[in-house]
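What you see is the complex with one protein chain gone and the rest in place.
After this line comes subunit A, so read on.
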Amino acid sequence: MTVTEDRPARREIGNARKRKEDQRLITGRTKWTDNIQLTGMLHLAMVRSPFAHAKITHIDTSEAKAATNVVTVITGADVAEEQGGLPTAWAITTDQKTPVHPSIAVDRVAFAGEIVAVVVARSAAEARDAAELVDVDYEELPAVLDLKEAATDSALTHPDLGTNKSAFWQFDSANAGTGSAVDEAIAEARESGVVIEREYRQQRLIPAFMEPRSFVADPTGEQLTLWSSTQIPHIVRFFLAVVLGIPESKIRVIAPDVGGGFGGKLQFTPEEIITVLAARRTGKPCKYTETRSESLMSGHHGRDQWQKLTLAAKSDGTVTGLKVDLMADLGAYAGVVGGGVPILGAFMFNAIYKFPAYQFNCTNYYTNKTWVDAYRGAGRPEATFAIERMMTELADELGVDQLEIREKNWIKHEEFPFTSVCGLEYDSGNYEEATAKAKEMFGYDELLAEQRRRRESKDPVQLGIGVSTFTEMCGLAPSRVLGSLNYGAGGWEHAAVRMLPTGKVEVVTGVSPHGQGHETAWSQIIADRLGVPFEDVEVLHGDTQISHKGMDTYGSRSLVVGGEAVVKAADKVIEKARPIAAHLLEASVDDLEFKEGRFGVKGTDKGMGIAEVALASFTAHNLPDGVEPGLDSDATFDPSTFSFPHGTHLCAVEIDTETGGVKMRKYVAVDDVGNIVNPLIVAGQVHGGLVQGIAQALWEEAVYDDAGTLVSASFVDYLVPTAADTISFDTDHTTSPATSNSLGTKGVGEAGAIASTPAVVNAVVDALRPFGVKDVRMPCTPERIWKAIHDRGAGGDEPTENAAMPHFDEADVADRTDGASA
């Protein structure tokens, strides 16, 4: 670990610093896209389709165009020639069927919420008012709303494609030469072992970031500037160039402070293109900020899979094979990652277990619903849920402890590095240690004893204990691997370190923080590396004029890929400074050592600080021959492999069998994310991730009605939890440093969300075992749990009733409005 050499007296790495960006983020005294005001700026309002699938037969914009201060109204037909189609970066197969995705629908809409016209006016209020006046005639078409029905092609999401099927993708360990044949393993287990077969539902979720999406486009000046509340400014710039045919050099994209994303802003959106189109047409800066309702309805959704699983094991519990059959709902269109999301889970169903045979099959389908793309964990939560539920079912089938069955099958710590049945090399880990620690913190045996007591006494409150010993692959990603998966980009990251003459340091990073705390962590890394004070480091990001290249932030990649680029750039600064320092100190380069920010001549007390070298290099009055002024350096890092964090999560829930209500009793998470740069930031990521994963287990679901209207269309019905709904988590760590980056770090951004969902559902099901319950569909609502206990509704496995609570609707039905609004 090179970082432990040259370590300054007070190490910044490992220090639980409060985040330097928090004051401005929490008070809001900063630049978000929506508070950008430009002279002469115009505002947009969208007219969206209320129908899931319909032909647009006529659009009358005359009344809207005549309204006060309306500059123009744009329909799909108006821009059909110039708007291009929204791109997908990942066609998972060469024969993937991908529908054309116009930013403004031209003659047909494929989901409720799709944009059919755009009003441009001098104020946001006037734009909204005029949007109500746009008159659109639709002719409804049969809509595809159910994933399983989509597979039958009885109705078509896009009639032109002739099928709802987008692509089929398979990984087979026998074909890949990384394992044996799964069907043989299953056949053998049917004869002489155990076969567990289950079907699980991954409900549709909504990322629900805090800051709604907002875009400002300024067409004045040589470069068109787009401010975007995005996770991916660099990718947006590339796509804008490709889709609209603007030279990339003529585009500047800025992601100012961005209020959360969770994958929901890992997207190139219709609204982004439309804002740019409107700005180009009017020659004026244009702004669009979505409402929360629009965000929930038309920002992309996540998950939405049916998972058919077959697990084969010997009768002693040794697993012998796993077969996965997925159906994934892409919604109406293939997004940026789109069809690739389930594939990101393809290599994770085998998880930490030594399956000798494995097969993964996935078919992606289109439906007339909001498009589905990456959401915190993207593919891996789905995989982890499935395998962790299955391992618990295997334990139940064999009547052994949930952790025992896992331990029997997991990779032992002395077996690392270990090549999985998918051919991935897990670099490091220690499942035994994490599990032992978690069990102790949890009081595992005491809780089991309490569970027994409650079962014996038929206590109306039953206790359930859930387990999840997860791993995941993150740190996206080795460019070569992405290439082999037909993904349209690389996975490297870029950084630059600029030494200013005053000794201050600017770090330019290609990742694009939206709440993670990169400014703090990067400053800590640089402070240690260059021996400068933490406060002297400024981290710059998100503006393609400053951070001119990068692959942005998602997939728990920023620290493990981007942080490593920062380290490499800093090391180059030191190497650039070394000959200058040697020259000024009149010493040989070989006699210099760099320690705590100072070049010292070995065996003497002579030396100079890096700030002094920076100034000398700036004035350039006395540099060695042939040495260029300036210490600034940049570096690009392309990881050789993924990052494999892991952990043991234990959850205890109390179930009120009279109401079906769930109360969390205890949650312990022992995560191994390698070396930790800032424990406070890691704790924040773990806590936030846990809540999001628990929310999938218990609360959140995007529900559509039979007409294809999103029912959970506000936070009244889409139940995002608050601090009041969660308990205080007990978190700790084990440390198995990653071997693939010099900091020894592993990704932590998604871990909590990946691990927690199955821990909670396993706990719920565990509490209900005495009632013969083997599964409860997510979200595990009190109603489903109660019905499962009382054997009504097939083990709680009924879809959610599709009506919203009517807190606003009925009393105040539109008196003077008509026309579609959002």
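Simple rule for what comes next: a contact is a pair of C-beta atoms (placed from the backbone, for glycine too) under 8 Å apart; a residue touches a chain by one contact, two chains touch by 3 or more; residues count from 1.
Please note the rule applied: contacts and distances are computed from a predicted model.
Per UniProt, the protein behind the absent chain is "Xanthine dehydrogenase family protein subunit M"; the candidates were "Xanthine dehydrogenase family protein subunit M", "F420-non-reducing hydrogenase small subunit", "Thiamine pyrophosphate-dependent enzyme" or "Polar amino acid transport system permease protein". Taking the complete complex into account, A:A803 is the one of A:A66, A:A80 or A:A803 that touches the chain left out.
Screening A:G609, A:G630 or A:P782 for touch with the missing chain picks out A:P782. Residue in contact with the omitted chain (choice from A:L156, A:M297 or A:V703): A:V703. Annotation: of A:E197, A:E658 or A:D791, A:E658 touches the absent chain (contact as defined above). If you put the missing chain back, the residues of subunit A touching it would be 124-125, 128-129, 132, 291-293, 658-659, 661, 698-699, 701, 703, 711-712, 716-717, 719-722, 724-725, 781-783, 786-787, 800-817, 821-822.
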